[in-house]
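Of the protein chains in this complex, all but one are displayed in their positions.
Let's turn to chain A:
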Amino acid sequence: MPEIKVTPLGAGQDVGRSCILVSIGGKNIMLDCGMHMGYNDDRRFPDFSYITQNGRLTDFLDCVIISHFHLDHCGALPYMSEMVGYDGPIYMTHPTKAICPILLEDFRKITVDKKGETNFFTSQMIKDCMKKVIPLNLHQTVQVDDELEIKAYYAGHVLGAAMVHIKVGSESVVYTGDYNMTPDRHLGAAWIDKCRPDILISESTYATTIRDSKRCRERDFLKKVHESIERGGKVLIPVFALGRAQELCILLETFWERMNLKAPIYFSTGLTEKANHYYKLFITWTNQKIRKTFVQRNMFEFKHIKAFDRSYADNPGPMVVFATPGMLHAGQSLQIFKKWAGNEKNMVIMPGYCVQGTIGHKILNGQRKLEMEGRATLDVKLQVEYMSFSAHADAKGIMQLIRMAEPRNMLLVHGEAVKMEFLKGKIEQEFSIDCYMPANGETTTVTTNPSVPVDISLNLLKREMALGGPLPDPKKPRTMHGTLIMKENSLKLVSSEQALKELGLNEHQLRFTCHVQLQDPHSDADTLHRIYTHLKSVLKGYTIQHLPDGTVIVESIVIKVSSSTEDSNTKVLLLSWSYQDEDLGSFLSSLLKKGLPSGIC
């Protein structure tokens, strides 16, 4: 039986460095190629030596697919393609292709220029890597080769995020990447058709959470920001440059407008302007409302939000600052955090998930004393708030996606083991399908049960249809008779005659012959006629002929009568039938063995 194998190199019972290998129908696919924010050593990248010990990956992978531009999904891509070595196709959507290199370059700068790491990918490598990228359009069926096809679906989450359907023959896998099932202020909800994959590989960041309504969270967020501003505090919102940032900017912009607030809102890094431009040009990837109104009013042109300069952090008075990166693990957001952490009037709002090992994760767990580089400690006095704005599907959303796609098996990645365990139980109970959650390096094998496609000759099909009652129901199986020819990877079902002709073979007839003794005191001719009459009354609906040459023929069965040499009352019947009429032939022989009823003349 064919099998599909799934091995996470990253994101197996973990969040970060998403990288999942899938083997399906003889093809190997890498899904995402991310980095881990929580590590600064080798563990930062997936362990590609799992694929091969010596050298390049090109021979071992048929394609690489990147679901979206977050670094935990694409951060290891230049390392994989340029340093380990991979020259095959890399697929991602247009917005991802546009934004991904910018974030990679940012990441490279922080790591190499600020932290002084060597042996890291270079700007040129990012460029070379991006040259291998083939853009994907939503719903387009891309033929990677003759057998492997992939199709992208809208995933919400961030601009350009996609789920992908991977298909070889009649076997298929869906990988969700990160997705969300509820539309937000700037993106729509994920959608997939009833594609019934053999495995649905889903993220499970919020496996145990059922989140309250978005409106409540937004109100909470605005209230907290507002209160902090009112008492003269500074609010830091660590975000990633693209994605949540735009949603929160739209939120604050409209709030400032409505409440007529004057406190400044800043956005760190030069990316803002550029980032907003991406949203303008890729407006078809945003939600319905923004798309409908963009000609009249573009939601990504902000009036109240201005560019941040490092010196503003020391300005007196209240302010709101969006700064990157989102998990407080490096860069500007961390610098500002260090400056403001000591004042209890200030506030930091973490709007998304933080990976283990990052400062964001530590303060969210209530840690109030942080060890910094060089043995210094930092007292955290400011208020720490967590607001889940990161657009992942919650438990309800994951269940909803399962209902949409109707997978035969479920596989969870991109989540914490304990939470996955809980969701796994729930899925198995509600849908009665198997649910897997392999750890990194662990392989899940699923056996598939595909139907075998066959080309049937039209002649045979018509003949079969003429034989049996109502038209064949395409949903119901049906037995038919024919010869299966396997030739050059194709299967044909044809009539035996056609098969013989095609193969240049002569037809051999197989006939069964048997003798039946019968006590019947009549002349041979009479006995034969009695048999004819008897069969006529028993076998309704068959063609029975009494030929003048002294034989009775039922379909292909020949019956002859002769008298025994010893006793003229004992008749010997000769029955002969072809293999095709075996059923009827054996029925007749056993019928005639019972003798003829006396009432026949």
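Some notes on this structure:
By our rule, a contact is a pair of C-beta atoms (placed from the backbone, for glycine too) under 8 Å apart; a residue touches a chain by one contact, two chains touch by 3 or more; residues count from 1.
FYI, contacts and distances are computed from a predicted model.
Missing chain, UniProt protein name, picked from "Integrator complex subunit 9", "PIGU protein", "Transcription factor bHLH91" or "Nuclear cap-binding protein subunit 2": "Integrator complex subunit 9".
Among A:125, A:283 or A:299, only A:283 touches the chain left out of the display. Looking at A:11, A:84 or A:98, the residue that reaches the missing chain in the full complex is A:98. Summarising the interface, chain A meets the missing chain with residues 1, 94, 97-98, 135, 137-143, 151, 274, 277-278, 280-284, 294-295, 449-458, 461, 474, 477, 484, 486, 492-493.
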